[in-house]
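A short worksheet on the structure shown next.
What you see is the complex with one protein chain gone and the rest in place.
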Amino acid sequence: MLEQQNVNRRQLLVYGAAVGAALPMVLSTSAPAFAAQDGSETSVITVGQGVEPETLDIQQTDVGSTRNVAGLILQPLVSWNYNTGELEGVLAERWSSVDDLTWEVNLRPGVQYTNGEPLNAEGVKFAIERFLTATHPFASRLAKLELTVTPVDETTVQLTTNAPYPFVMLDATRIPIVPPGYLGEVGDSEFALNPVGTGPYTLREWIAGDRVVLEKSESYWGEGYAFDEVVYRVVPEAASRTAALQTGEVDAISSVSLLDFETIDGDPNLDAIAVVSNRSMFIRFDCEDPRLSDVRVRQAFNHAVDKDLLVSALLLGNGEVLDGQPIGRQIVGHNDELEAYPYDPDLARQLLEEAGFDFDEPLTMFGTVGRYTADQDITQAVAGMLGEVGVQIEVQPLEWGVWLTRYRDGTLTPLTFVGIHTSVPDAFTLLDTHSSASIGGKFKNPDFDAIMNEAASTIEPDARIELYNQASQLLRDEAGLLFLYQQYDIYAANHEVEGIDFRPDDAIDLVQAAPAS
Amino acid sequence: MARQLVASPVMLCSVAFLLIVVAFAIAPGFFAPHDPEAQSLTRRLLPPLANVGDTTYWLGTDSLGRDMLSRVIFGARISVIVALAGVVLSGAVGVVIGVVSGYYGGLIDDFFGWLVNVQLSFPFLLLAVAVAAVLGPGLRNIIIVLAVTTWVSYSRVMRGQVLTIRDSEYVQAARVIGASDRRLLAKHVLPNTYIPLIVIVTFEVARLIIAEASLSFLGLGTAGLASWGTLMADGRAHLATSWWIATMPGIAIMITVLAINLIGDWLRDVLDPRFQRR
Partner (left out) sequence: MQAFIIRRLIQAVFVLLGASIVSFALLHLAGNPVDLILPMDATAEERDAMMHQLGYDRPLIQQYADYMRGLVRGDFGESVRSRQPAMQLVLERLPATLELAAVAMAISIVFAFPAGIAAAIWRGSIVDRGLMVLTLIGQSVPVFFLGLVFILVFGVRLRWFPVAGRGGLEHLILPALSLGMYSMARTARLVRSGMLEVLHSDYITTARAKGLSEQLVVVRHALKNALVPIITILGLDIATLLGGAIITETIFSWPGLGQLIIYSVSTRDFPIVQAAVFVIACTYIFVNFFVDILYAIVNPRVRLM
C-alpha cells in the first residue's frame, strides 16, 4: 500500500540536549551583517504569517503568531534558549531560589520602557499582578498558587507561591513586563492596540487585517536586532504565502504547507526550514472503555501502526517518530531509555486474539480537520493500518472548535487523534495531560496520577526528571496512548535575510536577524 | 425531439459525455485503472501521459503517487451525488415555496419573502460551519448546507412565473369554471414554468459543484471521499510545480458544466417555440 521514502532534500533544525551540544543553526552560520547602519537606507524585514494578532497585549493571549509580533515590544524577565537548553536573562540579570516557595530576581539596571519610564521592582510587581487577572492561559494556575511579588529594593523582587511550584521561572518566560505608568494613562483597551514596553521595537502602525509595522527603538538596552523596521503581514492562505515569498513581498513565512516544500526547494533564492515542534501527536485511548481496558489490546494497537511509514509517506519526512513517550527529544524530561513499539502486525493480531478482542464491533476514532499537518490523511491511514490487523475503525473528523468542545466534554471516546503542545520546554504538561485530574486524561492510572502529583511540587530538577521518567515508563508499559510522532513546523525565508531563529514553540526570534551580506 | 437530438452532433457529444460521467459515478471501480487511494512514493508527481514500467498514468499522479485518472473517475461519484441531490432537494423546496407564495400571495408570500431576505443577507459560511458543528461533517450534511443556500433562486423565479400565469386569462377562466387550487396549479400553472426552471437547473448544477469545492477549500468539505472540488482544493498547493493535480479535476468540472449548459440551452430552444431556429 505505502512505500518507504528517504527524505534528503531538506534542511532540518534540531534542538535539544539529546542531539548534542553543538547544534546546527542553518540560518545563522555567518555573523550577522549590519548592512544598513550608516543611516542612508532603511533595512526592513517583512514576515508573512497566517493569522493576524487579535491584540498586542500578550498578557492576554499565548497565540504564537501574536507573540512573534508583540514580543518585539514587550519583554519577559527571562527566556528559554533552545540551543543551550537553559534559561537566560532578559529583563532579569540574575535569579536564584531562596527556598521551595521563593525566587529572588535581580533586574537589569538602567532599563527604560520606550516611553521613558524606568523599569523597577514596583513596575514588575504591577505587571505580574496584572497578568494574574489576565486571560493568558497561564494566568489562572499562577493565580491559584497565589503568586505574590515583593519588591526588596529598587531592582530586586521576590516571587513567592503558597505551595512548592517548580515552574515559576519557566512560566515567567511568558509573562511580559508592562509599564505601569503608561497603562494607568491609556487603559487596557488602548494598550491592546498600542502597547509600550522595554523591547527593541516600537509600534508604528497596525492596519487591521493587513499588517503591523514596527520600528527600531533608539533607546533599546540590548544588542542585536539589526533591522530598522519589522513588518508582520497577514497572509492567511498557505499557497499565497509561498507566492508572496517568491515575489519578494515577504522575506520569511511561517506554516509552510507540506506540499509547498517542493516549490520552495526548486527556487534557488529560497530556503525551507523544518523545525522540530514542541507538539507530540498520538491517538488517545479511553482506557476505561471495556474494549480497550486490556493492556494487550492497547499494545496491539501500538504494534499495528507503522509510525515510520506515516512520517515518511504522509508527512513527507517532516516529523520524528515518538520513542514510546509523548515527549520530544528537545524537552527537559525526555526519557532516553524508552523505545517506540516496533511495527509488528503479526504480534498485534496475536495480542488481540489473546485478549479476546471483539473484531466485529467497530470503534470510533475522532480526528481534526486542518488543525494539524495532514491530520485527515493521518487518521485515515491509522484506521487503515488497524484495519489490516482486523480492527474496524470508523473515522469521524471534526471541525476544530467542535472537536475542542467535545474534548473538554469528554465525549471523544474511545479513540481520538490529538496533539499536545507545551509552551515551555518541560515534560510536565505533556505527561500531566494524561493524569486523571486533567480534563483530557483518559489513562486513569492511579500510580501514574500519584507520580505526577509528586512531580508537580518537586522543585529539585533531577528528582523531578526522575519522576517524569517513572511516569513515561509506566505510560509506555501500559500503552496508555498510541504513540505517533512529533511533527516539524516548516518555515521558509529568502536569501535577503539571515540569522532568523525559528524555535520549536512557534516563535520567530529576530535577535540575530540581519540583512544578508 | 429525439429527431432533433440526433440532428445535432454537439448535443450528441454533450449527452454522451454526461452519460459517461454518470457511468463513472455508478461504477467507478469498473472504469478506474488503479485503486484511487493506492500510494506509491516512487511514482510521485508524474506528469500526464507518464510511462513507468508497463503502466501509463494518463492524467499523471499526485504528491502521494496516486493515479489522478482513477481519482477523477472516483471523484465523479461524489460530485454527481452532491449536484443531483443538491438540485433535487433545493429545487423541490424552492419550487414549492415559490409556487405557494406566488399563488396564494398575502401573508404566506410575506413570510417566505422574509425568509428569502434573511437567507440572502446571511453569510453562507456561518451556516456551513454551524451545520458541520451540529450535524457533524459528511456528505449528507454538505448536501443539506448547499440545498439550504440555493433554494432561493428557484423560489424567486417560480414565484415570478406563477404570478404572471396566475393572472392570465386562461387560468382566470379555469377558476371561474370552478377548478380547485390544486388542479389549477397542476394542470395550468406548473406546466408553464418548466422553461425557466431548466435554465436555473443548468446554472445551479454548476454552482453546486463549485460551492462544494469552496467548502473543501474552507476545510468543511467531504472527509475521506474526494470529490472533484476536493481534489482541486487539495491540489491547489501544487499549482506552481505540478499543475495537473488541481487542473485535471477542474477540466472534468468544466466539461461537465459545458455539457449541461449546452443541453439546457438546446432544450430551451426546442421547447420554446419562439426560439426555433429557422
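General observations
When the chains are written out, they are named A and B in that same order, and each has its own residue count from 1.
Keep this in mind: a residue touches a chain if its C-beta (ideal position, glycine included) is under 8 Å from a C-beta of that chain, and two chains touch if they have at least 3 such contacts.
Everything numeric here is computed off the predicted structure, so don't read it as measured data.
Partners of the chain left out, restricted to shown chains and counted across the full complex, are A, B.
Across A:58, A:119 or A:243, the single residue that touches the chain missing here is A:243. Listed residues A:60, A:114 or A:486: the one in touch with the omitted chain is A:60.
Residue B:218 is the one among B:20, B:50, B:184 or B:218 that touches the chain not shown.
Touching the missing chain, out of A:108, A:291 or A:421, is residue A:421. Even with one chain removed from view, subunit B keeps its contact list with that chain: residues 114-115, 117-118, 120-127, 129-130, 133-134, 152-153, 156, 199, 203, 206-207, 209-210, 213-214, 217-218, 229, 232-233, 236, 239-240, 246, 250, 253-254, 256-258, 261, 274-275.
Residues of subunit A in contact with the chain left out of this view: 48, 51-52, 54-55, 60-62, 135, 137, 140, 188-189, 192-193, 207-211, 233-237, 239-241, 243-244, 246-247, 249-250, 400-402, 404-405, 407-408, 420-421, 429, 432-433, 437-440.
Everything that follows uses one rule, which is that only the chains that are shown with their structure count from here on.
As a whole-number value, the distance joining the C-alpha centres of subunit A and subunit B reads 44 Å. For subunit A in complex with subunit B, the touching residues are 1-5, 238-239, 242-243, 246, 257, 259-260, 262-263, 266, 312-314, 316, 369-370, 376, 380, 395-399, 401-402.
For subunit B in complex with subunit A, the residues that touch the partner chain are 38-42, 45, 63-65, 129, 132-133, 136-137, 219-220, 223-224, 236-242.
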